[in-house]
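Taken from a larger complex, these chains appear in their original positions, while the remainder are omitted.
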Amino acid sequence: MKARVTVTLKSGVLDPQGKAIEGALRSLGVDGVASVRQGKVFDVEIDGADKAKAETLLKEAADKLLANTVIENYRVEVLG
Amino acid sequence: MKAAVLVFPGINRERDMARTLQLVSGRAPAMVWHAEHDLPAGTDLVVVPGGFSYGDYLRCGAIAARAPVMDAVRSFAAKGGLVLGVCNGFQILCESGLLPGVLMRNAQLKFICRDVYLKVERSDTPFTRGYNAGQVIRVPVAHGEGNYIADGETVAKLEGEGRVLFRYTGPDGIPDPNWNHNGAMNGIAGILNEHGNVLGMMPHPENHVEEVMGCTDGRGLFAGLVDHLAKAA
Amino acid sequence: MTAATQTKITPELVAEHGLKPDEYERILKLIGREPTVTELGIFSAMWNEHCSYKSSKVHLRTLPTKAPWVIQGPGENAGVIDIGDGLACVFKMESHNHPSFIEPYQGATTGVGGILRDVFTMGARPIACLNAISFGEPAHPKTRHLVSGVVAGIGGYGNSFGVPTVAGQTRFHARYNGNNLVNAMAVGLAEADKIFYAAASGVDMPIVYLGSKTGRDGIHGASMASAEFDDDSEEKRPTVQVGDPFSEKLLLEACLEIMEKGCVIAIQDMGAAGLTCSAVEMGAKGDLGVTLELDKVPTREAGMSAYEMMLSESQERMLMVLKPEKEKEAEDIFRKWGLDFAIVGHTTPTKRFVVKHHGEVMADLPIKELGDEAPEYKRPFVIAEKQKRVDADSVAAPMPLADALETLIATPDLCSKRWVWEQYDHVIGGNTVQRPGGDAAVVRINDGPKALAMTTDVTPRYCEADPFEGGKQAVAECWRNITAVGGRPLAITDNLNFGNPERPEVMGQFVGCVRGIGEACKDLDFPVVSGNVSLYNETNGRGILPTPSIGGVGVIDDFQKSATIAFKAAGEVILLIGETQGWLGQSLYLRDVCGREEGAPPPVDLIEERENGDLVRGLIADGAVTAVHDVSDGGLLVALAEMAMASGIGATLTEGPDDTPPHAYWFGEDQARYIVTVAASSAAPVIERARDAGVLVERIGVTGGDALSLPGERPLAVADLNRRFEGWLPGYMAGAGQ
């Protein structure tokens, strides 16, 4: 089963990467981008076919490792 | 030797590099700001030094590779000019398309700073003429993303054309996974472009050039370049 | 102050700001009215433990801070000493303990960022970083996560900023389970006559805001650093600050550039309680008032209130007073580096701190009193009863010496910390003469031959058992480590980490340690030039081990003459300098081999310390010795093993004295000792030189072979020892992570 965990910075948390990318886009002449915030995606292949179980598993993975819940939020999608 | 050292925001080994170039060639390099559109007249070597250009944000070297000065470097290289990229400089050269492949996170996912051993595969290039083929040198590495990866075809081509100039090995020159600290494919530490005038390497030869500091194994690279350029002139 | 006064100041609100009822009374008396909420925030920031040193000030005043080579002692962003040739060394250590517990990576990065800023604010280019980190016991479920985050964070910031991290300390103990410590030190170089200070001068001078934008980061961070933890503190999780080493590197270059161009009158970095502390300090130190116009502050988020802006701890920011005629030039330099530049206020003759926002006065306070009138406590303290001396004869050896050595070098405290320092770029700059792993780091100055020797030290278990002797020992060991590489120790910075000062026994530890530090500094001519205090490191009523980290700096006239710990050749004579009684109390042998954490720690005789150290330094300068190592944690045999492992060369050791049990002789932790090696032919003259100086010296063996051999014990192959020594930490970190 395929799934995706998307991890993004909580709003209000400084995103130095996003800031640097904004600047770079501007100097590349890509105009019209007001702001950029960078996050991560994890494309996960899961054994078995139980959707609910997969979701629990991914939440556990996110809480324990994939996300730093002090500064990040995450979202889990099981794509089937 | 009229070297030009590029300076991007966040680059931090430009002083180390400038001092080494001065020490070995007797001439201070020009420091060239990333926003420049031209290289100083008469430049015969461009050095892209190490550091964390743009904080290594997005991908190492990605933002720097798109700076105005890189257009000048591309045309300099196209005309056969010598370009050396070290560490972040290597990453920048890969991102700018001057060298193939990418440098991914170290296999251990950690930044590693230590002395490593490199086997110099060839001595018949401007960058390695100061060494003997097969010679093993000790130089420091200091990077978190030096794990060289390219598709199979590219790697086969690099190997087949003798474009892998430096390889991580044990002190005896024998490849050994335990001595490949970042997990690079085939232990690749430094590669040459197709025309043989652009070198990118992860380790820092510029930090091992002074007798009084204990090791001069990095000196051959710079001494060889000086020699090459003197003969070419 | 119409709208602003509408927030009712309730006792709950006061308490939430960490202010005690009597402290609030003091505020009312000082300003003669109820404060606005912004003012309350400002007071809470200025009067919390972290900024005001209210519990520690009376004691800190007793520390020796002067010497002919001290240019600036405590009271500025960092201490400054004269190192000759027109150069000054600027350094300080600071803690980021609580933030690192909540978010180890970012907590550590912002700690390093903060201390680097303190150093370059004074006009110095940072040339080295050090750190002292303490974690809970390895078996604790959080420890591995904290170690991995903190180490990656320290490296992540220093590596990117571009300064070598060259030395430090890493320890584990159950008493840090709920409160790990991250003490970061930075060392910089400046021209001695070009140091920059915080004091503003001149009325109506523009105050300029530089660096990154202000966000809602770590609001109340400073108050958090002064509050005890309880079990649900992880739930409260305040916004943590995120470090941006890239911006700080730009800030460094831009600041040094405008200093060089003569644009700067005064400069202050924004650290804890950012804008508040920095603006108040600039005004108060210059006997001036300050008016801030918050509408001009560059912000990252919309709708920030005055309260939030005044308390934000966003990183990588500076406040400056510029020469008005140089303003344009300074602005251009900042713009070139892509940094924010805004005039956010000006100096006034009124000595009032005025904050305006949206055309309203949000705060109007007497600027001097904000700092000077901060409460100061003479907290009650009790000095714990001294522990009994452990009689070596009463300690049975549970295993052969060889086994004990193998055990000790693979313990969390004594094992190699390579796993840590290999994550730090320790070679950038091309000046690192001695990398991590020796007694002190040695960093060449410019092109030499001069170099600086630096180290951080403290032995918390000694401090716990006897704060006074422990305080002395921390300074003495620091002095000894600098001496052991051939350095002339010049000055220290201290970072005093303790539990809750409102507990008399904790206050007693603090007072005892400070007295011990003071005594050692005085006797060793090793003044304190900067420092930091971190209190309330306590969880559920149990404090950390008292941990006064000492960061020392010394100078070496010719770096090529600096000594290293590695044996250099076979057939050299090994000499032990200093007296060995076999002191087992509080030794690691007693704790980790015998399972007993007890006894009085080894006493420190400062006269002997000085005599022995001066002799060793002289021997190094004259090239009379080939390797040098001080004897500390683990005792003589551990020190010998470290010298062997650093070189791959073994040694054959001779029998210890009859009147000392062998395990006490080889593992006792008597102070003021060094091991040196000498070529066989120069053993006699060196011994004679020691005797002439009245220093005890004995031959204890000869180098050679590839094993360490003790009389009557199985020889220990150096390679095997090394495998054990190097193995523990990577093995632990690779273990199942929780």
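In this document, chain identifiers A, B and C correspond to the written order of the chains, with residue numbering beginning at 1 in each.
Here, a contact is a pair of C-beta atoms (placed from the backbone, for glycine too) under 8 Å apart; a residue touches a chain by one contact, two chains touch by 3 or more.
Since this is a predicted model, take the numbers as computed values, not measurements.
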| item | value |
| --- | --- |
| Complete complex composition as a label formula, though a single copy of each is shown | A x2, B x1, C x1 |
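The rule is short, and it goes like this: only the chains that are shown with their structure count from here on.
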| item | value |
| --- | --- |
| Chain A-chain C separation of Cα centroids, rounded to whole Å | 36 |
| Centre distance in Å when chain A and chain B are each reduced to the mean of their C-alpha atoms | 33 |
| Residue numbers of chain B (touch at least two other chains) | 54-55, 57 |
| Multi-partner residues of chain C (at least 2 other chains) | 244, 246-247, 338 |
| Residues of chain A defined as touching chain B within the complex | 16-17, 20-21, 24, 27-28, 38 |
| In the complex with chain A, residue positions of chain C that touch it | 102-103, 105-106, 212, 215-217, 237, 239-242, 244, 246-247, 300-301, 314-315, 338 |
| In the complex with chain A, residue positions of chain B that touch it | 54-55, 57-58, 63, 66-67 |
